[in-house]
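Structure first, commentary second.
Only a single protein chain was left out; the remaining protein chains are all shown in position.
So that you can tell them apart, the chains are marked A and B in the order they are listed, and the count of residues begins at 1 in each.
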Amino acid sequence: MDFFTLLIQVLNAVQYGLLLFLVAAGLTLIFGMMGIINLAHGSFYMIGAYLSFGLAPIVGQTIGGGFLVTLVVGLIFAIFLGYLLEWLFYSYLYERDHLQQVLMTYGLILVFEEIRSLLLGDDVHSVAIPDWLSASIQLGDIMTYPTYRLFISGMCLLLAAAMLIVLTKTRLGMMIRAGSVNREMTQSLGVNIQFLYRLVFAAGVAIAAFAGMIAAPVTSVYPGMGQNILIICFVVVVIGGIGSIRGALIASLLIGFVDTFGKVLLPNVAGVLMYVLMATILLWKPSGLFKAGS
Amino acid sequence: MKKSQLFFLLILASILVFLPQISSEYVTDWLTKTMIFAIFALSLELLVGQTGLVCFGQSAFFGIGAYTAVLFSAKVDHTYLGYLLPLAIFAAALYALIVGALSLRTKGVYFIMVTLAFAQMAYYVIHDTPLGGGTDGIYLYSKPIIFGDLVLEGSICIYFFTAISLFLVLGFLGLLSSSRFGRALIGIKINELRMRAMGFETYWYKLAAFVISGAIAGIAGFLFAMKDGFVNPEILSWHVSGTVLMMIILGGLGHLRGAVIGAFTYALLEEIFRSEIIFGSFSKNWHLGLGLTLILSVALLPKGLFGMRDQLLRGLSLDLGNFKKPPKTKL
Partner (left out) sequence: MNQLLLRGKNLSRQWGGLLAVNQVNIEIFLGKIHAVIGTNGAGKSTLINLLAGEIPLSSGSVELLEQDVSVWSEPRRAHLGLGKSFQKNTIFPDLSVFENCRLAAQARYQRPWKFWETGESCTHSRTQAQKVLLKTGLHVLSEKKAGLLSHGQKRQLEVAMCLATNPKVLLLDEPLAGMGAEETNRMLNFLNELRAEHGILLVEHDMDAVFKVADVITVMVNGAVIACGTPSEIKDNNDVQIAYLGVAS
């Protein structure tokens, strides 16, 4: 393929990988820190996407804002939702074994899906790209690349950078990292674990929902989207290593590339490629590429 | 065998033998479906309840058993049960061997995620590649010949064949769980490290359990294909894996009877929640009821319905102390 086609695929791969990273980061952090395996995490992504679809007209009518305002409103809603969920549901899961967590969060997926079905229906919806982002960048003579996709990548990088700064440079981040490596120790050091957990959980939900919101114009909004991304996130976490943000980033990008180029070069087996990748890495490193807390 | 186990088997046998005589085709069909679920649930019970391996990818073995039977039937004019069933079992067991060999290198949560991922891989192979006949599914070309003129077709024939299979599987697993192998599995579930220190090579035990479990799931898959004469990729979806996990939790882990009870309970709940008579227009959203039931049953009845017997015997005291929060310590 020529240079510009290659460039487009690379940009797509990066964009997809970064989006995955946002969702996977929450999953791996919540597991690493609170020891909860949360099958419903993909549902937050779906909730975010449906939020951007459902909120847009409401925001337009009441506050009179556009895309960015919807994004902010959605984010606030997601943070509240995360906080509420942790308080009402997830805090009961801490002391339970993995099987119970798996089952209860699986039940939660079913509940979320049906509530969404009751409130917003089962149709596929498209979300409009805001005008100011709907242009395309010229690449070479024939190719163009949608500005919106660059916006997605940009936003993901921004969030990733923000996460990195919080985790490595702030005291809060230090507590979070300590908590994800050794929960009991951090607790005994006098840190208010309950607040920390709630915060991290809400952040995880918000970030996943945010990913859903900005992805919506590109992927459309459809019922199975939460579950699709959940499983891919699991593969990311298995490859990257549980509790490792760095691992999640690298694994997400890896999968982004494997999937994107797989679809172009080997369309018949594209869906299977990422699992083959996972199997290969498992043979070499059964606990993933990186350790928790990195 | 304990008296209670014998009692259970007799009751089950009586129900299964008598009901089709007095009920409609719908009920017979429902019972066949539920028995297939029960075999499927039993396969997972061996893995989760006895060995402590939480596998979220059981649908793969189920689906491979089903698809093998259907795909092979399409290649030849007529098939014989004598080799079709073993073929289906073999295919499922083979995949279980591969998945198990790789997954068992991981522990805890990784294991759950990896088994799920491998099931997805099988799903995509069937769904996307020409091997599986596409997203619409494929029909069973012809039902297999049992011997002579007897063919495995017709709802009564399939019903009794399934019932016999269920009892054979129950018998086998019953023997297995009280055998040395089964006792070792229980030990591995309680404390694997301890078992290794005593001299048990636990990896091979777990792998063996995994393969046996996959084979039994393959039997269930085969029966499923025979019953409906149709398979589609959705039988490999992870929702199927989640469903069968739900069944054994509902029924109660650690007991073979729990798996059977759980399968029947789930089937009943599905009927209830899907019923338009009870739920009207909400019957479309029957997963909601199922999800809530699952959450509540894990929260309030962690030992499932089977454990309820013990709980009732000890006097009903809902263990609200089970709800624990992380300790509060202020900065």
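The rule is simple: a contact is a pair of C-beta atoms (placed from the backbone, for glycine too) under 8 Å apart; a residue touches a chain by one contact, two chains touch by 3 or more.
Bear in mind that the values here come from a model prediction, so they are computed numbers and not experimental data.
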Key: Among shown chains, those touching the left-out chain   = B
Note = Contacting the left-out chain: of B:Ile22, B:Leu193 or B:Ile277, that is B:Leu193
Ask   = Of B:Met121, B:Ala184, B:Val231 or B:Ala259, which sits in contact with the chain we cannot see?
value = B:Ala184
Message = Suppose we count only contacts with the excluded chain; which residues of subunit B make the list?
response = 172, 175-176, 178-184, 186-187, 190-191, 193-202, 205, 208
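Assume only the chains that are shown with their structure count from here on.
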Query = With chain centres defined as C-alpha means, what is the inter-centre distance between subunit A and subunit B in Å?
reply = 32
Query = If you look only at subunit A, which of its residues touch subunit B in the complex?
reply = 31, 37, 91-92, 94-95, 98-100, 102-104, 106-111, 113-115, 117-118, 187, 190-194, 197, 227, 231, 234-235, 237-238, 242, 268-272, 275-276, 278-279, 282-283, 286-288
Inquiry  = With touch defined as at the start, can you tell me which subunit B residues reach subunit A in the complex?
reply    = 48, 54, 56, 102-103, 105-106, 108-110, 112-114, 116-118, 120-121, 124-125, 127-130, 238, 242, 245-246, 249, 284-285, 287-288, 290-295, 298-299, 302, 323-331
